[in-house]
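See structure below.
The other protein chains are all here in position, but one chain of the complex has been omitted.
Should a chain be cited, it is by its letter among A, B and C, assigned in written order, with residues numbered from 1 in that chain.
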Amino acid sequence: MDAALIPEGAKRCSFPKFMLGIAIVGAVLLWGVYAMLLCWFKGLNQTNMNDYYGFALWIWADLAVIAVGGGAFFTGLLKYIFKIDELKNIINFAVIIGFICYSSALLILAIDIGQPLRGWFIFWHANVHSMLTEVAFCLSCYFAVLTIEFIPNILENRQLNKVPFFHHLAHNMHGVMAIFAATGAFLSFFHQGSLGGVAGVMYGRPFAFREGLLIWPWSFFLFTWSAAAFGPCFTLLVTRITETVTGKKLVKDNVVHLLAKISGWMIFTYMIAKIIDTWYWAYYTAPGLGFELSHFYTSNGFYGYWILVAEVIVCGVIPGLLLINKSTRENPTFRLIAIVLAVIGVCINRWVMVLQIMAVPVMPFDTWALYIPSWQEVATTILPVAYGIILIAVAYRYLPVFPQELELNRLPEARES
Amino acid sequence: MIHDKKAHKYGMVIDLDKCTGCGTCAVSCMSENNVPFKEDESDKKDSITWMRVYRLTNNRPFPDTEVAFLPRPCQHCGGKGDHGHSPCVSVCPATATDYGYDTGIVSQIYTRCFGCRYCMAACPYHARYFNWWDPVWPEGMEKYLSPNVSPRMRGVVEKCSFCYHRYQLAREKAYANGSDEIPEADYQTACTTACPAGAIVFGDLNNPSHKVHQIVKPDPHPDPLNPDVVGKSRNPKVFRLLERLGTNPKVYYMSEREWVRKLGDHYLDGEWDKVKNVYGSASHE
Amino acid sequence: MSEIENKTEHGSMDGATAGTAGDPKNDTGLGLGVIFFIVAFLICFLSGWLLFPKLLYSKHEQPFNFDHVLHVEETGDCESCHYLRDDGTFSGIPKTESCLDCHTDEPMGDTKDEAIFAAEYVAKEQEVPWYVYARQPDCVFFSHAAHINAAGMDCKSCHGPIEETRTSRPYEENRLTGYSRDIWGKNIWGIKKNPWDRMKMNDCAVCHEKETGHKGYCFQCHK
Partner (left out) sequence: MKVDRRSFLGLGIGAVAGIAISPVGAKLTDDFSIWTQNWPWTPVPPDGEVSYDRTVCHLCPGACGISVRKIDGRPVKIEGLDPYPVNNGGVCLHGIAGLQYLYDPSRVKSPLKRVNNRFVPITWDEALTMVAGRLGELRSDQQPESLACITGSGQGSVPGLFKHFMAAFGSPNCLTMPDLESWLVRTAKTLHGDEYTLGFDIDNSDFILSFGAGVIDGWGSPVACIQAMGSRRQREATLIQIEPRLSNTAAGADRWIPINPGTEADLAMGMCAVLLKENLFDPVFAQGFTGGFMRFTAMVQKEYPLDKVAAVTGISASDIQKTAIAFAKAKMPVALPGKGRGEGAQNLKEFAAVHTLNCLSGNVNKQGGTFVKPMPKYLSFPDPLQDTVALKGSAAAPLAGSVQELVTRVGKSGESPVKALMVYNANPCFALNDPSGVRAAFEKIPFKVCVTSFMDETAMVSDVILPVSTFLERMEDVPSTAGLAATVVGLSKPMVKPVFNTRSPGDVVIGMARALGGDMAKSFAWDSYETCLKQVTSKIWGPLARRGHVVLSENPPVGSVETDFEFLAENPETMKPEGDLEFTLIPIDNFRVPPTVPAPSPFAIKTVSDRILKGTDMFVEINPQSAKNLKDGGFVTLTTSAGSFPVRVHFNDGIMPGVIGMVKGLGHMLDNKYVSGKGVNINALISPKIEPVSGMDAAFGIKAGISKA
């Protein structure tokens, strides 16, 4: 039915089967859209946020998707700037994931603000001292870059590519992609960092506050680093999921091993920095303001030391070591465990740096504030996931996303996906 | 005109031994500033109260229990080193809040704010409130709204302004009288004038003839132990909330009771005994 | 470049020729394109300049004409009617009661406008629902005292030569914002010839910066 659109030589499942899958995910998407409209038309009273939780699930989701979407800029950086050519086999997919993550982040931000129609004031009346301004500018610019990076891949669609203009455009864009990759990497360094800075500069919140270099708190650098470290893990994870769903091998092992190795070393070095940061904060910064470490992890029903251990050791140091070590890295099971742990780890980090900050009492007579999101918040947070699945499905079906796909699946296939 | 004149630094000192916890300051503030109300205001985490009265206890069992009340308006922080980079002002992405160097008052412009709530996250005093709902007054009740403070819309942040409109009006009055000086009595916040116990004193911390200055005796030198902290009180009974963070609030509190003063900030074991008799910053130079 | 891409590069050449420019037979197409371009350009350009302002603003006639020239002759100045109150606030447009200092419900002159005023407002003890050209939005606090007394400005600097008007021009209200047209200025491009031509926040800021060395803090003019 849609055979003319499917990349030549590639096998895809039947159109009705495909549409059935899309319909199921689409239903979830519509649920999210309904919740989104509720938030826009009725206001943020639809959420369980409150004056203690000005930042909540959505901001976490924002930070998390941007962190895991960091695979796009870091892979791009490695491919185009450091010329690690093997990565061309996964860069398309990394870009798509990045595009999904960043467009989701922008959408969530548009829902999260109280007067969405005034959202553009952040650009129009920008306060250059605000980390959020830096985030908004770099995020939007980098999203534009990602779009540009995504376009050639779209234009490679069999039908579109027949149009000579598009064909040449795609060709030429590939040629200059290094410039965009460099721009993207530069922008990403900043907005990933400024997202860390968002928390780190809040000197009224001892749980968040970090000293730093010039105007940038240490969390600025840690966020960039962690996005570069954990982003590729998410790319690998989604690739792995796509391979499982399609039942095909899509990327060669050497590419996966390479990216995993790089990620492993990044995670490992990041964890060293993170541990130093945490140690310094726990023993110097916070006590200097009168806070014992126990203040942040006791006397409440949820946040305990476990979350620190989970983030730093279980989902930080362990996946790092698993990915550095050649035998565990090249063992699919261990690698998968490491990747999953790493993605969880970065999500915990972002959670802590958003929600735990809000939960910790600061005034001595104040109490812990815990929060459970409303269904509208959950639905709008799942919305980007559904949207991402649909976009990946469509892209995979109609675009030559994985250059190695045909090679890896050349034998007369018995399977169909 | 702003720079060639000596800047004011409006501030407040609240006597917690006089405060009875009656809540009049809070209602006076709501009435003065067109603060809305809704059907259920018992969830204090979404209840807009620019002036909120906290209940403090010494956490001792019966019969040694003691209680005090602490009214908390916006602290109008001067920020680290008192340079005007308040925790909230520096983070606002759209310049919807600024620090008035002429008055020391932190503004909030509702028509500029687009509701990102970063300022709320940054404020350790929970002095900033978000309009989760569009304000709705029962039929006819909007007739009591004051034209001096613009009513807010859903989706923006609001907070205590030290009744800035009263400063505006006092200034107009001074201009009309051909004067540049605003007499102490002409600019007083609604909570100050309403407090039946006379627990709140408001005025210019920079003006030695103002009562608030005389009570607080702010030390202009940075605290040698923590250079971020400026303007510590030289009155041993006066303290600020979370002073050690370096937010430099312009709201001071006063109490004879040591346990109350200790509740103003966090101290590691043993620290309080070292600092409790140290006041001002020049005093231990 | 992917292998798939390389393949399609060969396969699509035939399609590409169809759209290539330079075929002399298609010259008329270009001419027609230019004509279409010019026509569309002119229509849009002119509507943008001429029709758009008409559509954007709705016109309201004042309840009746007010002759400022006549009143200034009688009273001698602006302050007789538009004055600072004792508390320094500005009285704005006089209430009907203030007009009764001179007027009665019997017209003094023989203009139609005064007759309307006497019959509709004085006799019925009603306020005249004037449209205020210079009305700023609710979020603005404007101190006349600061500008008149402290800065020594005259009315004209911001309001223009209003004392020279014999009739009241129609009030134009922006359909989208509800603002008076005087705020953005008569000139649709927002060009200012006189200081009073536009009164947006930036105009305040520019003057404040020039006169006081500082644009002012938010609360200086906002409430």
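Here, a residue touches a chain if its C-beta (ideal position, glycine included) is under 8 Å from a C-beta of that chain, and two chains touch if they have at least 3 such contacts.
These numbers come from a predicted model, not from an experiment.
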Among the chains presented, those that the missing one touches: A, B, C
Sole contact to the chain not displayed, among B:V13, B:A68, B:A127 or B:A176: B:A68
Residues belonging to chain B that touch the chain removed from view: 17-18, 20-24, 26-28, 30-32, 34, 37-44, 47, 49, 53, 55, 57, 59-63, 65-69, 111-112, 134-135, 137-147, 150-153, 190, 193-199
Absent-chain interface as seen on chain A, which is shown: 115, 117-118, 121, 124
On chain C, residues whose C-beta touches the chain left out of the figure: 26, 28-30, 32-49, 52-53, 56, 85, 87, 89, 91-92, 137-139, 174, 176-179, 184, 188-190
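What we mean here is this: only the chains that are shown with their structure count from here on.
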Highest-count interface - the chain pair sharing the most C-beta contacts: A-B
Relative to chain A, chain with the most remote C-alpha centre: C
Overlap residues in chain C, where contacts from two or more other chains coincide: none
For chain B, residues that touch 2 or more chains besides their own: 95-96, 112
Interfacial residue positions of chain B with respect to chain A in the complex: 43, 45-46, 54-56, 70, 77, 80, 85, 87, 90-96, 112-118, 120-126, 128-134, 153-157, 241-242, 244-247, 263-268, 271
Chain B-touching residues of chain A, taken from the complex the two chains share: 43-45, 49-55, 112-116, 118-119, 121-122, 124-127, 129-133, 136, 198, 201-206, 287-292, 295, 357-358, 362-366, 369
Residue ranges of chain C in contact with chain B within the complex: 84-89, 137-139, 141, 143-146, 149-150, 212-214, 216-220, 222-223
